[in-house]
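This is the structure I have questions about; it appears just below.
Here the complex is missing one protein chain, while the rest keep their positions.
Presenting subunit A:
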Amino acid sequence: MDDLKTLREGWGTPDAPADTARAEARAALLARAGGAGRAPRRARRRLRIPIPLPRTGVRLVAIGALAVAIAAGVTVAQNLGGTDAQGRRKPFVPGIPAGPVANAAEALDRAAAAADARPFTAPRPDQWTYIENRNTSPAQGPGGVATGGPLKTRVERLWRRADGKQSAWMENGKVQVQTEPGPLTPPMDYPTLSTLPTEPEALLRWADDTMGGLGGDTDEGRWSMAFNLFNTILRNSVLPASVEAAIYRTMKTIPGVTLVTGGVDAGGRPALAVGRVQEGWLRIEVLLDRKTYRYLGERSVAIKSHTNKGLDRTMHVKRGTVQIYVVRVGAGIVDRPGQRPS
């Protein structure tokens, strides 16, 4: 018998990988890819996977007029609100109080109410959702962990057909359209996103089901998975106002979500930041407009120095390092890929 054949056949076939091993490995990969929250605790311990981060190829969403205003460098707040004849502050969004918020719950409530109050026309299936973001981050180390260094800013633009069947982007000035090969997790297709549950409890359950228990066995794991998942959806997708509102209301129910004190800047605009600390060192924040409570972007920042050991290498992340900083530039609904909202 040929020696290579003997070696091939005489060794015996290894057992198929265990479902749990496969699931953990896949979860770890998705965590690394950034869209899936974090890997199950057990997998992280065994693999010593660098912390999961929001996806680095982030896209962000601004809807309608605000997007245009931002793109044009106009501060929306100048056109809204102000004081009435008695010098009292007028609300910027009718029915929603102006003025400082006391805590995360209040901020998220106002964001939800503002979203609910916003007119939204659903796209036709043959229309396209458009998203433009500005993503600034330090040059990232392996595993997507930023350890410091010079900042890089990239603008990304993405179109998705509202029937979920195609997506498009610009490459060298040309529109590239591709057929969607299959569903993504978390979902980014409008048909799925537009039918999400709008009750916080149901939305949380959906998050858990969708991520298939990727949050792991602990409550903390599930909460942080859910918070990351909602951040990812906000960042990447054009959402019906009711779904966006539901996400804020659901975030409000997640323990550990707090209002970040001190000013946070979102592309030159002062933002409210509502954040949640993960693994004791990384705070992931949703940025909201201080006056209109619109989604402005996302930031994640190391609130403590952190050392991360992997099979491959060890990484040190200094306190204060911004891992990811997303500013929503524009979004909307258009008729053709390559078109920008007017």
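The rule is simple: contacts are C-beta pairs under 8 Å (C-beta built on N, C-alpha and C of every residue); 3 or more make two chains touch, one makes a residue touch a chain; residues count from 1.
As a working rule, contacts and distances are computed from a predicted model.
Which of "Multiple sugar transport system substrate-binding protein", "Biotin-dependent carboxyltransferase", "RNA polymerase sigma factor" or "Succinate dehydrogenase cytochrome b subunit" is the UniProt protein name of the chain not shown?
In UniProt, the chain excluded from the picture bears the name "RNA polymerase sigma factor".
Taking the full complex into account, find the residue in A:Ala23, A:Ala117, A:Val175 or A:Val277 that is in contact with the omitted chain.
Considering the complete complex, A:Ala23 is the one touching the chain left out.
I need the residue numbers on subunit A that touch the omitted chain, in ascending order.
1, 3-4, 6-8, 10-30, 32-36, 43, 46-47, 49, 55-57, 142-144, 156, 158, 169, 178, 181-185, 209-214, 311-312
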